[in-house]
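Reading through the structure tokens given below for one structure.
Here the complex is missing one protein chain, while the rest keep their positions.
Labels A, B, C, D and E are assigned to the chains in the order they are written; within every chain, residues are numbered from 1.
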Amino acid sequence: MAFLKRSPWILHYDASSCNGCDIEVLACLTPLYDVERFGIINTGNPKHADILLITGGVNSQNRPVVRNLYEQMPEPKVVIAVGACAATGGIFRECYNIAGGIDKVIPVDVYVPGCAARPEQIIDGVVAALGILEEKRERMAGGARMKEEAGETT
Amino acid sequence: MNRIMGAVIFLILAPLLGGLIAGIDRKITARMQGRVGPPILQPFYDVGKLFEKEKVVVTTAQNFYILAYLIFIALSGALFFAGGDLLLIIFAFTLAHVFLVLGAYAAHSPYSHIGAERELIQVMAYEPVIILTAVGFYMVTGSFYVVDMATTTIPVILYLPGVFLGLAAILTLKLRKSPFDISTSHHAHQEIVKGVTTEFSGSTLGQIEIAHWYENIFLLGIVYLFFAWNPVIGIIAVAVTYAAEIFVDNVTARVRWQAALKSGWLAAALGIANLAILSYMVYGGA
Amino acid sequence: MGLFEMTKTVLQNLVRGPATRRYPAVPARTTPITRGHVVFDPATCRSCALCSKRCPCVAIHLDKEAKVWEINRMRCIACGDCVESCPFGSLAMEQDYLPPTEEHVVDSYTITYVKPERPAKKPAEEGVDA
Amino acid sequence: MQTLLFLILFPILVACLLLFVKRTTSRYAVVVLSALAIGGASIYLLMRYAFEGAVYFAAPSETASLAMVAIEMALALFIIYMGAKFRNYLAIGLAVVQAALVVYLEMTFSENLHAINNLFIDQFSIIMALIIGIIGSLIAVYAVRYMETYHHLHPEVRDRQGTFFFVVFAFIAAMFGLVFSNNLLWIFFFWEVTTITSFLLIGYAETEEATKNAFLALVMNLLGGVAFIAAIIYLVAAGPASGGIDLAAVLASGDAAIILIPAVLIGFAGITKAALMPFSSWLLGAMVAPTPVSALLHSSTMVKAGVYILVRFAPVFAGTLAGVSVGLVGAVTFVVASAIAISQSNAKLVLAYSTIANLGLIAACAGVGTHMLVWAAILLIIFHAVAKSLLFLGTGAVENRIESRDIEDMEGLIVRMPKMAVMMFIGIAGMFLAPFGMLISKWAAIEAFVQVPFGIVFVAILAYGSAVTVFFWAKWMGKLITVIRGVEQIEKGFFEEPWIPLYIITGLVIAAAFLFPVISSMLIEPYVLVIYGVTAGLAQTNVAIMLLMMALLLFLPLSFALFRKSAKRLPAYMGGRPATADLHFEGSLGMTREAQTRNYYLTTCFGEARLFRPGAAVCIILILASWAFAGVAL
Amino acid sequence: MTVNEEQTTINIAPGDLLREVGALNSDGYRLVQIGCTDVGGAYEVNYSFDKGYQFRNLRLTVEPETEIPSISDIYWGAFVYENELHDLFGITVTGINIDFKGTFYRTDEKYPFSVTRRGGDRCQDV
Partner (left out) sequence: MPGRIVVPFGPQHPVLPEPIHIDLVLEDELVVDAVPSIGYIHRGLEQLVQKREYPEYVYVAERICGICSFMHALCYCQGIEHIMGIEVPDRSRYLRTIWSEYSRLHSHLLWLGLFADAMGFENLFMRSWQLRESVLDISEDTTGGRIIQSTCKVGGVRRDIGQDKLDEIHRGLDSFEEDCRDLGKVFLNDETVKYRLKGLGVLSKDEAYTLGSAGPTLRGSGVASDHRETGYAAYGELGYKAVVETAGDCYARCAVRVRELYSSIDIIRRAIEGMPEGPIDVKVKGAPDGEYFSRVEQPRGEVVHYLLGNGTKHLARARIRTPTFANIPALVKMLPGAQLADVPIVVLSIDPCISCTER
């Protein structure tokens, strides 16, 4: 059964956003958008999270942090890049301290365009991510089953 | 035989009921905040999800303690619904919590460590009230056995209003609700991240959640005992108490540990005052 | 007594019901001037390159030779500067938002504008380097 | 009776022998053999007398009594000499007073100083004898290796191991004497011997601090001694009505009014010896002594002499306000000492405070003195002795290995010294967790206190006290089982022999939890029955449940295998900050820092500075109140 | 109640800095900012102060290798600006009360704002 789709917990990290997308991510939690309707909780802890929501492009300081957070999340997990900055660096792309989009550091599954991305767009992004999350889960479960079977035959 | 049935029914139904209550709780909370809130069954989805996730640990030992935590919480609840000795149940309950704390210690992570310390402060804060509750019941019903408390015809609440208030106060602590959710909180934004549960994930976190459901049912069971002479009133009282807890959760800020400890101990003092008057009535009158 | 000051709000919320906008069941709130995304009309663009010059994100790329006008959707910040700068009204700002995607999106258009018969004066902008 | 005499005299022989054994190996052999003999004899005692109730022996009297007086005088002279040497005039004064009182007693009432039976044994004595005989001798065995390492680590301390073991065995002999004597004068004599041995052992290191603390202990114990002898004089002076110096007769004498005053005085002596507030400081100071001394004297046995005498007098206290006051001294001590334990990070001090607290609890039970409470008190004595000795010895072993007795330095012991950690873990669990013994006794105590007038005060104190107890033990436990990385196991290469006593005591802690129904029904309940005519005990179902929990606990670690494989390991959450496995992270200002996890000590709430004075003040008032109540009763 | 804002800029020599700043401090000015501009071969460092919306700016022009003294003894909070000065421009400031020693911003490239020090402008490839 796929409970995963009904209970995605997100971890939000600001990898040098201008706050614009950040606060829209937060706005999703608040009464007007209330993503808890979809079982979404904003956990502050990578070990509990299923979805990593990143705003802002990465700079070199943030590189290891982003990677660390990503690694700390248990499988299956997806990454959503929210906003133009997280996708490509956006308006700051040419700044000396911006390396570019999040995909320079970790694999990104969903890009949410916009500057700032609207709460509705972010919700859409999460919904899109759920599909990918479910696929990954099935692959993982399949992998485990295959491993088991392999174990039995040997 | 009856008593074993009680235990079995608890072991099976408590997680279901506990999860449901958690779901209703979240829904009401959301409504109080002007939101729609999650589906009522959300807690089950969450736990189901957790069991689907990969197991991740800092150290393998940590999960062992959580299993022990779950087992002993379930055990103390089962003993309760089997009508056992309330003091013994309380001690089993404490033992369970010590296991939770040990799990957090074992992980050796700064945040779970601080969470563990705070959880211990919580235990220290609520323990006196819980013990006094048992003692209070004894003074009124003449027995430490839950089975006698549950079948009593005395309206216990009339004798123990202070103890009941004390218990209601520490219930906030136990349900991990504001203002006393110091060691870990369902609400994400806490200075100590997720406190005790920081390093637990996947099915282990699910176990903690289930243990919490067991625990809540057990605690509500204690609340019920105050009104046990009339089951209807009892169930209403439990609902009202829980609703009051949700309400308080929604209208208060989280306090520091100092205040949590002080409140817990003051709640106990209230209970003591109640019992002192009662004991004066018993011995003074005799 | 300052305890439980929040009570009034809580009760109000309970009575009034949730304030939630039930997106996606209810469409997103937009206004006529909402800046959603840029649309391009290949039929009127005269390849003046003003838009790509003004764009603060360098999201627009114009290849005059190949007659290709491209916009990198992942860079565009929907500021609308290009729309304002286009002297020929080839650009417009639509209210609706772009959906999330799994890949970077670069929309590419082939400019179909043909110079009218009457030889027109070369626009000055053509002299500007890109 | 031979066994009794053997147990008293044989250790003295061994003690003298050990004065002359210089090599560690031969000393070890001697100690092990005598430990076997003593332990064996105590078990024989158990089998021989367990079902007999109280048995009295006339036993040698005149000569022995004379010898005792002589030794007492000699000891007084020794104290005066030491007092003069270190300029402790208070000690001299008290010794002089005490000697004078003894002389006065001997001179004035010489014709009354006869007990019909000088020795006796009953179930309570058997329990005490088992504790002394088994735990005491195990500690002695452990001490041999410990002292060797100790001198290795502390070259500055003069090596006087001969004397050391002489005193240790002398002490064991005295303890046996104390619990077997039915003659109050004899009890007093042995009482004084334990005072002196304690003085000698605390001062062993001969540092300024050690000497100071030794004198502190001496002075406080002498104070108790003065009260003791005063009580005897009072009893004797009161004539036959009081029962004179025959313990059994005194306890049996119906005239509560008359014996209440001596009871309170002897209770006071018990309070000093058991280091209840305000006299707790001597026990804390005693922690400068080598760890086996702490284990032997200050946790498992000597302080038990104090509560032993209190429990003996419990029937006298029962139902009197004086008794309630004495009990309250214990109760207040329990809660205050437990609270202070929170603020301590020195393992030995935590153990010391916890000891004080538990002795307080026992005293509380004894003071109120109903049959249930006496039952609980004896249970407490047993469980405390085993668990606490394990913890002391464990701490000592760890200290010799990691060269620190700070709890913080024991972090990750489960990785560094796994066996040791498990043993200490069990010891700590024994101190406060269900289904281990201490908790059972506490539980019984609560149930018992509810049923007496003023019980609610005790229950309240107990409720707070046990809450506090959970805190300081659990955090220590947490330190032990924290799994740290990047350290090596350092258990190997450590002397193997000291482990054997540790293993045995660990076994005893678990066995005690399993066997407590047997112990209770075989020894404690009959004892209580004889005295009160009713007896106590836990309901069968509860016992069964406890045993079930115990079994569950033992079984659970097996599930460990379950977790071994599947999980993926990731480093701890460090705020996203990249960190190494051993918790070093890149900190501000470009420094690499280590995330440290220290326990909370809550000093502002529970500090010694904050709690000791009020606690002591309350206890002094209560002690005075107990005297006043006793006086009024007269 | 509307107050008119005035801005004045005074050029001072590095040696006078501490004296001038001290004087402003005792005059009751608060520190608004310290900023810097690379004017090609030299740096213009602006120390800005304010009192009742009157804006005083002390301007120091220094050569690349000149060390400037920290004013953090006078204005405790100056350390943030001075660390920034060092990290973005490579100017050595001596005696800062909390010296991050180049770990304040930890930029990818050192001294990104200092054309002089880097010897020409470089851009991120797009």
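The criterion applied here is as follows: a contact is a pair of C-beta atoms (placed from the backbone, for glycine too) under 8 Å apart; a residue touches a chain by one contact, two chains touch by 3 or more.
Being a predicted model, the structure only gives us computed values, none of them experimental.
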Chains in view that touch the one left out, judged over the entire complex: A, B, C, D, E
Full-complex contact with the absent chain, from B:A169, B:V251 or B:A268: B:V251
Touch criterion as defined above, residue of B:V47, B:V98 or B:I182 at the omitted chain: B:I182
Options D:V324, D:A341, D:I531 or D:A595, residue touching the unrepresented chain: D:A595
Sites on chain B contacted by the missing partner chain, in the whole complex: 29, 32-35, 110-111, 113-114, 178-179, 181-182, 185, 187-193, 249-259
On chain D, residues whose C-beta touches the chain left out of the figure: 345, 406, 408, 574-577, 579, 585, 587-589, 593-603
In chain A, positions touching the absent partner: 11, 13-24, 26-27, 29-32, 42-46, 56-57, 59, 61-62, 65, 69, 90-92, 94-98, 115-116, 118
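Everything below uses one rule, namely that only the chains that are shown with their structure count from here on.
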Shared interface partners, meaning chains that touch chain C and chain D: A, B
Centre-of-Cα separation between chain E and chain C, whole angstrom: 40
Chain D-chain E separation of Cα centroids, rounded to whole Å: 68
In chain A, residues with contacts to at least two other chains: 31, 34, 37, 45, 47, 72, 74, 93-94
Of all residues in chain E, the ones touching two or more other chains: 126
Of chain D, residues touching chain E in the complex: 588-590
Interface residues, chain D side, partner chain A - complex: 568, 570-571, 573-574, 576-578
Residues of chain B defined as touching chain A within the complex: 26, 30, 33-39, 42, 44-49, 51-56, 188-190, 193-194, 197-202, 205
